[in-house]
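Every protein chain of the complex appears in place save one, which is left out.
== chain A ==
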Amino acid sequence: MDAKLLQRELLELTTRVLEEGVIDKQFLEIQTLRDEDNPNFTDEVVALFFEDAQKLINEITKALEQGQNYVDFGKISADAHQLKGISASVGAKRITDLCIAFRGFCDQLISEGSLQQLHYEFSLTKNKIESIFKLEKQILAAGGMLPGM
């Protein structure tokens, strides 16, 4: 096929993908880093990105599958942060934005988790102390003495 036609097609495709927000200008910057000494630079750095991103997404997926009480949101947030960093480095805009949102969810869930725990610990503590008081009353009612008296 004619090179000129292909070039035009490439320009249209790149413009569309840019407009869709899937990539941003940083991707174009990476393309300019190709030269005679590094003709495959873009391919190489994007291949690294795909590899690392896939690993991080797998980690996040695994962490979320751990069952409600065992999800390590701190780790998920850290992995999402890393993914955000490398996505921004290659211009993968939608993934970058998604990671930012993801971390926001995690931070919210972490604080909700702590709040839940606070309710739970308060109930538990109240129950246990009330059990102690109940026994103490029973002892006094039976005419006994309490420790420390």
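Just so it is clear, a contact is a pair of C-beta atoms (placed from the backbone, for glycine too) under 8 Å apart; a residue touches a chain by one contact, two chains touch by 3 or more; residues count from 1.
One rule holds for everything that comes next: contacts and distances are computed from a predicted model.
Entry comment: the absent subunit's protein name, as recorded by UniProt, is "Response regulator 2", drawn from "Protein Dr1 homolog isoform X1", "SKP1-like 20", "Response regulator 2" or "Golgin subfamily A member 7". Residue-wise, the contact with the chain that is not shown comes from A:90, picked out of A:23, A:60 or A:90. Contact with the chain that does not appear here is found for just one residue of A:18, A:45, A:63 or A:110, A:45. Residues of chain A that touch the chain left out of view are 26, 29-30, 33, 37-38, 41, 44-45, 48-49, 52, 81-82, 84-86, 88-91.
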